[in-house]
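Take a look at this one; I'll ask things after.
Just one protein chain is left out here, and the rest sit where they should.
This part shows chain A:
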Amino acid sequence: MKHIGEIIETNTKMFECQSVKLDESPDFGGFVKVISNDMTIYGIVFNICTMSEDITRKPVAFGLTEEELRRQQPQIFELMHTYFKVLIIGYKKEGYRGILPPRPAKIHSFVYDCEREDLIDISKDLNFLKNILNGQTGIEEELVASVIRNLSKVVLEKDCYMITVGKELIRLLKNDFDRFLTIKRMCKI
């Protein structure tokens, strides 16, 4: 299994990773995992950015295609990195639990894409919906919708699953019907 990133900042609720390759990160709303201490921590990718590794050096526009730029200014591709932030949704230690792990993921741990079995585990515990809606990412509706769309592709009974998720969302957003409708609209598959 090849890692796709490495943790460069970490806390109880989320961690930030540097992608192994420039412009190659997991998708927004994608699931990743990290093996840290004696457990596997799972999370959802919610912010991806590519920027200069040195905050004092700002990239400038060249007006060249990527191919031309690689031929003429190869060094700039060494000086920029792609980063992604991951919201933690659960961990596995003798079985998956959709709650925050007792300890954050360790810095410099490798991050991997989740496999189908991981996603099936995650789909069974709907706590992640509340976790996302708690508002730590700033793009809660988009993220919930994206995660639901992704999970619906791996669950066995898709229609049945969508009803269960819909009911949970109604429970969580019973005081905010507009928000529920927004998410429902974005979940159209």
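Definition applied: a residue touches a chain if its C-beta (ideal position, glycine included) is under 8 Å from a C-beta of that chain, and two chains touch if they have at least 3 such contacts; residues count from 1.
Keep in mind that, in the parts below, contacts and distances are computed from a predicted model.
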**Study point:** Choices "3-hydroxyacyl-CoA dehydrogenase NAD-binding domain-containing protein", "Aminomethyltransferase", "DNA double-strand break repair nuclease NurA" or "Carbohydrate ABC transporter membrane protein 1 (CUT1 family)" - which one is the UniProt name of the chain not shown
**Key:** "DNA double-strand break repair nuclease NurA"
Review point. In the complete assembly, which of A:Lys21, A:Arg70 or A:Lys153 touches the absent chain?
Key: A:Arg70
Point to revise | Contacting the left-out chain in the complete assembly, out of A:Glu78, A:Glu94, A:Glu157 or A:Asp178 | key: A:Glu78
Check your understanding: Which residue numbers on chain A touch the omitted chain?
Key -> 54, 70-75, 77-79
